[in-house]
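Complex shown without one protein chain; remaining protein chains in place.
Every chain is named by a letter (A, B and C) in the order it is written, and numbering of its residues begins at 1.
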Amino acid sequence: MRFAVIQFPASNCDQDAIYAIRFLGHNADFVWHKENSLNGADVVIIPGGFSYGDYLRTGAIARFSPIMQTVCEFAKNSGIVIGICNGFQILCEAGLLPGALIRNRSLQFRCEHVFLKPATFNSPFTCKIPQEKLLKIPVAHGEGCYYASPETIQELKTNDQILFQYCDKDGNLTEQSSPNGSLLNIAGICNQTRNVCGMMPHPERACELILNSEDGNFIFQSIIHSLSKTADKTAIKS
Amino acid sequence: MTEPKITPELIQKHNLSPQEYEQIKAVLGREPTYTELGIFSVMWSEHCSYKNTRPLLKTFPTKSPRILVGAGEENAGIIDIGDGLAIAFKIESHNHPSAVEPFQGAATGVGGIIRDIFTMGARPICVLDSLRFGEISNSEVRRLFNGVVAGIAHYGNCFGIPTIAGEVYFDEAYEGNPLINVFCLGVLKHNQIARGRACGIGNPVFYVGPATGRDGLAGAAFASQDLTDESAEQQRGAVQVGDPFMEKLVCEACLELLATGAVAGIQDMGAAGLTCSTCETAARADTGIEIELKKVPQRAPDMTPYEIMLSESQERMLIIVHKGREEEVKTIFDKWDLPWAQIGYVTDTGRMVVKYDGKVVADIPAKAIATESPVYHREAREPSYISEVRSFKIEQIQRKFEPSEQLELLLANPSIASKNWVFRQYDYMVRNNTVVYPGSDAAVIRIKADCLPPDPEDVNIGSATKITDAKISEKFIAVSSDCNGSYVYLDPYEGSKLAVVEAARNLACSGATPLGVTDNLNFGNPYNPELFWQLKESVRGIAEACRALNTPITGGNCSLYNQSPIGQIDPTPTIAMVGLIEDRNHITTQWFKDEGNTILLLGLPVDVEDPLQGLGGSAYLRTVYGIKNGTPPRCDLNRAILLNETILGLIHGGSIKSAHDCSEGGLATCLAECCISHQIARNTPALIGAEINLTKEVIEKFKLDSDKILPEALLFGETQNRVVITTLPQYAGKILSRAAIYNYPAAIIGKVGGSKLIIKTDVGEHLWDVSKLYDIWWNSIAKAMH
Amino acid sequence: MKAKIIITPKKAVLDPQGKTVQGALEHIGYNGIRAVHIGKYIEIELDSDDRESAKKQLEEACYMFLSNPVIEDYKLEIE
Partner (left out) sequence: MKAKIIITPKKAVLDPQGKTVQGALEHIGYNGIRAVHIGKYIEIELDSDDRESAKKQLEEACYMFLSNPVIEDYKLEIE
């Protein structure tokens, strides 16, 4: 399996994404934002960081990079794209995901582990997460409060597009358990066609026990699993 | 363009003495031009020349077989950590700029120290911040504190470097003159060390990074004066604004360029900007340098040569390139969309020649300004307060021993309370290396292959660099910064030793062998003999302790002239110490782990030979009685060494579950922290209780007479060289005999478990709900800031 | 020629910054404040003097880039 990690100026979790994927034994390499080919990658990761310093608005400038055209095409053709933190913000700005991420209600940057409750297992990003499992994964952001219009929120619910919600250690979706004040405690969502995911927490930072959690691997393993399934299907067909 | 005429007033305004002016004329053999006067004034300022501290700094131990680049040689020292790997680290202050504009002052402080590290060819991998403010009850202090923390968060988070440790103290003494010391550490291979040298006659000199504006004009000079309302007002017009996004790009581009081998020398433009970087690189290489200011990218209109040379605009670098390899510079900097300009070349004249539109505006022997500044031996005199401090006796206070409330008071004291309000604003995890987060004795960071700067084969000019799959042998670095300013105020010599020893103890508790130190001397005006005495005594203490512990000083920073309009700061020599852990199984944290674990105390419960029994200068006296008085706890260096060896021996033996050193607030505070400081996730602490016995029978095991011990000294005294450790019950005996071999006092004092902290002493049983203690300790600063 | 753009959070979107500033103003003694909204101000200095075409171009920039229509409104003025 080959992952492309898009590198924008000041993407700074790019290397961590590569580390996490390689740790699982798969291939990952950078793709420079000025390029317009994904070099045949199977999955695209838009990593965290502060692309363009997060000036103006988080993610606002990066989405005009040449590579984003290619990523949009890739997504339209059912390619799997996951945006983490700044990557989530970029995907929202690019219109690949609905809604927007605004400043944390505390007005402060927050770096800490949180608990996440998968809201659906029906997605390439959550399918291998064990039922009842809460994921312990860190967040590190100043602008992670998910906002969308009431109609959009309704659509997200109707279409089962909410992937992760912040919860406490017992799985309750309390206000206290959210580090940023997101609507419905939303931590991650997918698009209607379920191939594009955005999430504020950093699964790539929870990929081995020495980093305090391995729970992020469930998400990458879900992606790998669902891709190998489709790969098998095409293999059978051909 | 006409330049102002040089008058005695102008000379004085430049902070140069009449003798110094004579010396300038002697160097030049003529009157200086206005631009030259500016150049001398910044280069011979305290900040750049260390003219009043150099004789003292010479007494520091600076050698060890591990040192690859020593103190003072380059922008930062470098230490060998084995297997061809090395670390570069340094600390720097940004006190005065932060007093004027806390957010930008602190932010640019982070930017400056990160540049010092990648200038050495190292990839910066972590930052640490050591902060001092006035009392948190003061709203102006809260504004500064809030701004400083937000500024550090802004710069470090955006740059993408984890801020993994630090310290914060609140004390009246720092009101109006906060201390902001920032440390950065980077890693590299031995063959990747870069030098700040203008080598190779005829080599082109490049300027890279954003355009020059009038920011921080003569900031070095500003840092070299007492902080007054007037000096602050002057500086307001010229506040430097940090651009972490730019710095991230400059860093990546420089590391990529260094990998190509096209670079002959590289230096950041920090204090004294273009001036300092040009003359220092030439002086180090024994060459000369000539630059044309018209070619320097400029942001503000009509800048004069004087302004261009003295500007401290941020995120700029000077790069000397091997002739013929200019294209690589251009391609790489274009790839990162960074401005660059070729502004001059290396000469063989030994002179720094500055032209503006072809006309010479400065022509000075490079060494004369860079390394041959005047040196002064200042007068030192013991301050009058010292004798008063020494005569303090515990009988002078009306003692009231109420341990239940007093422990809570101590845990709520913002200098002791959890600093999560601070570090949760910092990204302390980015780059997947932080193994022990802020909140334990020392932070621990891992070094893996992707921490290293790129190698030639990783660079793919014009496109993304590759990340190698190459494995390196895993290593861990532990860092801690320490300094109890009250101790140093009360006894600069002992207090400074204590700072070094505490840093080393924090590392040992984390499983690390101390390697080296970078220090930040925050003191007052050196022309005041009493303040100079503090500095001199402090340096003597640091030097002695570092020598004893075999932790050479690899570099540091002096920030003098720290005083607010209200008065002096407490002298504060921040010690940042770095240690090495070679095996991941040796990484140790401070919190209690499991029910039933046995708790031992290594070290004497109380130093009974100290007349104040460890209460002098203690947080207890401050918090309960509001006094800062008495002699600080005694620092026995031999014991410190023994203790560290004992702990490390035990950790390496695999029998230790947790280790936490006793510092401010004494044994009771230390035990409480062991119960409450493990945070699993947001709003999810891992609380655990403990039952402690400190009655006569236990005290006797340390060969002490319980009757001679003050109860408050037992619980809250700050006797040094003590560590609380836990182990499985079956290992306790082994640990005791091990300690006996080292001849280090040790005894079992209790066991882990339950939901209460219970401490039995001869005066009674004291009992606290750990969840309540946690609540007080964890939320104290947030409450004060609300 | 100068373009001045004011970007404000949509009324339905929570504006914690505005709330905080309001609280702080009240705390230091300013009364009678009904609401505080915090937005952005962007000033663009232009070479050209052609108001009409500048306006058209910048309208697009405002909608596509300078503001995020999901959460923000903008107002553009050319001077």
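Please note the rule applied: contacts are C-beta pairs under 8 Å (C-beta built on N, C-alpha and C of every residue); 3 or more make two chains touch, one makes a residue touch a chain.
Model, not experiment: these values are computed from the prediction.
Contacts of the undisplayed chain with visible chains (whole complex): A, B, C.
Check B:32, B:213, B:614 or B:685 against the missing chain and you find that the one touching it is B:213. Of the listed residues B:20, B:101 or B:494, the one in contact with the hidden chain in the full complex is B:101. If you put the hidden chain back, the residue from B:74, B:243 or B:544 that touches it is B:243.
Of the residues in subunit B, those that touch the hidden partner chain are 100-101, 103-104, 210, 213-215, 236-241, 243, 245-246, 299-300, 313-314, 337. Within the complete assembly, residues 6-8, 21, 24-25, 28, 30-48, 57, 61, 65-66 of subunit C touch the chain that is not shown.
Think of the hidden chain as still there; on subunit A it touches residues 52-53, 55-56, 61, 64.
Simple rule for what comes next: only the chains that are shown with their structure count from here on.
Note on chain placement: the centre of subunit A and the centre of subunit C lie 30 Å apart, centres being C-alpha means.
Measuring from the averaged C-alpha position of subunit A to that of subunit B gives a distance of 36 Å. Residue numbers of subunit C whose C-beta contacts span two or more other chains: none are found.
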